[in-house]
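A protein chain is absent from this complex, but the other protein chains hold their places.
In this document, chain identifiers A and B correspond to the written order of the chains, with residue numbering beginning at 1 in each.
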Amino acid sequence: MGLDIHVNKLSVWYRGHQALRQVSLDVNAGEVLALIGPSGCGKSTFLRALNRLLDEDLGARRTGQVMMEGVDVLAPEHDITALRRRVGMVFQTPNPFPFSIFDNVAYGLRLQGTNDAAALRRTVEESLRQAALWDEVRGKLRRPALALSGGQQQRLCIARALAVGPEVLLMDEPTASLDPLSTARIEELIGNLRGRYTIVLVTHNLRQAARVSDRTAFFAHGSLVEIGPTRQIFTVPQDPRTEEYLTGRMES
Amino acid sequence: MVLHLVALVLTGVAAALFALIIVSLVRQGLPSLTWRFLVGSPNERAGDNGIAPELMNTAFLIGVTWLVTAPLGLLVAIFLREYGFRRRSAVVRPLNHLRATLLSAPTVVVALVVYRVAVGWWHWPVSLATGCLTLAVINWPFMVTVAEQALASVPQSYREASLGLGATRFATAVRVVIPAALSPLIEGWGLAVARLAGESAALVITAGVNVSRHFSLWGPGETLAVHIWYIRTEGVSVNRDAEAAATGVILLLLIAAVVWSSARVARMLSGGEPR
Partner (left out) sequence: MSMVRDRAPTRITAAATATFAVVGLGLIAALLLGAWPLIGEPRPLANLLGGLWDPLRGAYGLAPFFVGTVVVTATAMALTLPFSLAVAVVLSRPLPDGVRLGATRVLTVLTAVPSVIFGWWGLLAVVPWVRARFGGAGFSLLAAGLVLAIMVTPTLSLLFYQALRSVPRAFRDGSAALGATPDQTLVRMELPCALPLLIQAVLIAVARAVGETMAVQMVIGGQTVLPTGLTSPGATLTTQILTDMSIFPPGTRGHAVLDVMALVLMVGMYLLVRLAERWVAMP
């Protein structure tokens, strides 16, 4: 399942400083697309444009289109809330709310007005299972989420995003703050979610991109340099800048 | 968005109310704001008041109290913060309760006690000196709090670096911690001046509602704030409303200038990042 996304000439400025330049690319339904590139090249900005979290930033201005099912979701009249339900997001540092595990996962559902206890329990369990956290927290759902380990917190945040039934998952360096073991579990999880969700994954870990993604896009200085099947990007990159970056010769 | 709209409206109402208060103060006071008013002495029957002695008394009370309590507050804070006591230790915790309780003590209660001790036991007159003593007791807990919070804002690693080089705790506090805490210290010290300038209830009791012709430590010492209260509640001058308002304008200007400039200096010292 998942959802096709067509990004058309997306540009973003922060108070006059251009962070994205005319980026056009397609994300296919159900694939894992990795975004790589040097620090500050606009990867996070790209993700935040897709679910319009950029709108919360006073200094940000953007042009271009992001089409989902033939609708430009960046159009001012498009319903932001509906968009964000379809497009979930996982952040670089796990950010569970200081509530119980259950209340964290149920948060998005309750926003939509679901208050039926049985329905909430069902969805919470299902989401935690999908996020491969259920076995570790079953019977402890009333415990504070902040008592979990960093890796568990990140999977909780994934469960929280899954609970509202999104079609797209945006992940901004989800393993950047985790130890290798927790990282491996998240990567495994991404593998399991592939096909059911369209996943856009930002990562600085090139091996991670190689391990989990179907296609990879390389960004530099706010522009899309190259996009293609991951294997091809990593073995026979078309652009010299990509090759420089992959071989570690590019200065960020 | 409904809640946020309501919040915006309520904020607008509150802002308008405060603007109204300030504007009416200025409008009522403006006619009396003359040079004569600033340099003259109160003279109720002539209906031609001045506030020079009050200005003088206010400056004197604030100055002396500030000079006494700022170092005293800093010393207590250094003892509580810089000698390595744990926050919940048997020394720090009760002292913190005491400090916090004194900080919120009604000033009139402090005045009640100082009156008993200074006027009752020591036979001091109701005077500038007694007022200073009262303000010092009122302000000391505030100065301790300001200094404690300022010291607390300095990262522990600064101290470790200095102590690791063999500096004593006091030397570390004076050479490393206080310079690093200067910005919040100055901001807090500015607020202390404003608090002192605005104090009235305690001074009515201890410094009195009169001024003497010749400035004296042992003479009555009415301040600007007390003057406003006095002419507005008990005064008989014909244009007492305008005089009260004019005195209020002067007092407000004084306070705003101190708070604003200390905030500015603090911001400059902190490298300009918003706090």
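Everything below uses one rule, namely that contacts are C-beta pairs under 8 Å (C-beta built on N, C-alpha and C of every residue); 3 or more make two chains touch, one makes a residue touch a chain.
Since the structure is predicted, the reported quantities are computational estimates derived from the model, not experimental observations.
Set against the missing chain, the residues A:T93, A:S149 or A:N205 yield one that touches it, A:T93.
As for the chain not pictured, it touches subunit B at residues 1-4, 6-11, 13-14, 17-18, 21, 24-25, 28, 72, 75-76, 78-80, 83, 87, 95-102, 104-113, 115-117, 119-120, 137, 140-141, 144-145, 149, 166-171, 191, 194-195, 197-201, 204-205, 225-226, 228-229, 232-233, 241, 244-245, 248, 251-252, 255-256, 259-260, 263, 274.
Where subunit A meets the omitted chain, the residues involved are 51, 53, 56-58, 80-85, 88-89, 91, 93, 95, 97-99, 107-108, 110-112, 157, 160-161, 164.
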